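Input: a single structure, listed below in structure tokens.
Moving on to subunit A:
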Amino acid sequence: MNWMYSLPLYVVHILIIPLLLIGFIRKVKARLQNRRGPSILQPFWDIAKMLSKAETISKTASGTFRMAPMVNLSAVFTAALMVPWLGVPSPIAGDLFLVVYLLAAGKFCIGLAALDTGSAFGALGASREAAVSIHAEPALVLGLAALAVHAHSSKFSTLLAGTPGNELTTILAALVVVAAWVAVIADLSRMPVDDPTTHLELTMVHEALILENSGRNLALIEYAVALKTSILLGLIGQIILMGAPRHSIGTTYLLTLLLLAIATVVLAVSETVFVKLGWKRVPNLQSFGTGAAILACLLVALKG
Partner candidate 1 sequence: MGLPQSFEFGAVSAALLALWMVGITDFRASVTLFGIQSFVLGLVAIAIGARHGEPLLILVGVAVIVLKGLIVPYYLIYAGRRIGCRRDSLMPVSAPTQFFIALSLLSLVLLLRPLHAELPTSTLPAVGILILGMMLMITRRLAVSQIVGFLVLENGIFLYTIGQSHSMPIVVEIGVLMDVLSCVMLAGLLAFKINKTFEHIDVAELTELIG
Partner candidate 2 sequence: MFPSSASITIPLTLAAFLWMAAPLAALFSARDTNSRRWSVLFFLGALCVLLAGIDCFGHPPVRIVLPAPLGLGPCRFAFRCDPLSGWFLGVIGGVSAMIAPYLRGYCAHIRARVDMRLFWCALSGLAMSMALVVLAANALTFLVVWELMSLTSFLLVATDHEPRANRRAALIYLAATRFSTAFLAVGFLWTHALTGSWEFGAWRLAGPAALVPGLFVLAGLFIKAGVFPFHLWLPIAHPSAPSPVSALMSGVMVKVAIAVLVRLFVIDPAFTNSAFGILIVVLGAISALWGVLFALVQHDLKRLLAYHTVENIGLILMGAGIAILAGSHGPSLVAQIALAAALFHVLNHALFKSLLFLGAGSVDVGAGTRDLDRLGGLAKSMPWTFGFFTLGAASICALPPFNGFASEWLLYQSFLGSACGSTAPIHRFGALLLIGLLCLVGALAVACFTKAVGVVFQGMPRSVGAQKAHEATSGMIVSQAALAASCVILGLSAPAVLGILQVITAPLPVAGANLLAAWNLPFGALVTSLVITLLAGRVWLRHSQSRLPEREFITWECGFGALGPRAQVAATSFVQPIASMFCVVLQYAQSLESVGENARLFPDELTAHATTEPVLETRVYGPAARWLVQIGDQILKFQAGSIHLYLLTMVVTLLILLAIGGSMK
Partner candidate 3 sequence: MTLLAVLIPCPLLICILALAGRRRGVLPRLAAVAMGIHALIVAYFWLPRLHDSAIRVQELPVHGLNADTTGTFFVLVITLVALASFTHATGFFARESQVKRPPADRHISQFYFFAALFVLAMYVVVLADNLGYMWIGMEATTLLSAPLVYFHRSRHSLEATWKYLIICSVGIAFGFFGTALIYTASQHSGVLGDGSLSVLALTAHAHQLPAGLVRMSYVFLLLGYGTKAGLFPLHNWLPDAHSEAPAPASALLSGSLLNCALVAIWRVSGLAQAAGQGALVRVTLLPMAVITVVFASLCLIKQRDIKRLLAYSSMENVGIMAAAISLGSWPGFALQALNHSVCKTAVFLLAGNLLQRFKTKDIGEIKGLLNIQPGHTMLLLLGLAAVAGTPPFGSFLAEWQILSSAADQHRLWLVLILAAALAVAFIALALQAGSIAFGKHDASGKSIETADASASLILVPGVLMIVSLCLGIAFPMKALALIEGVLR
């Protein structure tokens, strides 16, 4: 299936799924906390509202602050076109390292923007986010690299193909899922690493990072985060599907959506039952992910 078809497909999903996902998470959480919660479509209205507002920008800020969200979004968007997170071959045949570094590029811009306002909170958030990704990125890359070595290629298309029925693949997939999940949680700064709903600046990670952003500017960032969430969760879904026997593209697509839904539920549950970890203990959590990734590598090294 060439990009003529997949590109519009992906673009459409990119426009819809992320915000839907966020809304869904919020909804599930609310339900788990015995609240009715806002409608699933609330994020759309939020974004629309923010887009219709002019932003308030710190006097200190320079061009970086104004451009960064845009660059970040375009990086995440491009990444979204490269990862087969829908179970459908991606319009651009993405490469594992390329995608990871692309996302890192986005992070770099946002970090700069946070420092641009001279706000202590922004810088705090930036430095914490950097510290988190010191663990998260290697874990993710190691896990995927194990798959890549297994498949002799770092292209997502081949790397995620796997060989059904091969128990090695299954175990590998399981390990990598663990690694990726922990990494993703941390990278998206969700519970228990970070509490996206907190209102105390000192405990924030991502929220502190974007504390200064408002209006348009904030909308772009929020949307980018949502998109990133869906990409990474979709990717994890693909890894889970590796073990499963092959199906037609259509079924895979449906399975992926299902998995996405499940992932959001899991996310919501975990965010309800877990409390936020103390900052000093975050590395301990992440070391589980790294450990799983290294185990996967060991497995590949021995058996592959």
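Selection rule: all candidates are chains of the complex that A comes from, given by their letters.
As a convention for this text, a contact is a pair of C-beta atoms (placed from the backbone, for glycine too) under 8 Å apart; a residue touches a chain by one contact, two chains touch by 3 or more; residues count from 1.
Computed from a predicted model, the values in this text were never measured in an experiment.
J.: Considering only the touch criterion given at the top, point me to the candidate in 1, 2 or 3 that touches subunit A in this complex.
T.: None of the others touch subunit A; the one that does is 2.
J.: Could you please specify the touching residues of subunit A with respect to candidate 2 in the complex?
T.: Contacts found on subunit A: 51-60, 62-64, 66, 70-71, 73-75, 77-78, 81-82, 91-95, 97-98, 100-102, 104-105, 107-108, 111-112, 114-121, 123-124, 126-128, 130-131, 133-134, 137-138, 141-142, 145-146, 148-149, 152, 154-155, 201, 211-212, 215-216, 220, 279, 283, 293-294, 297-298, 300-302, 304.
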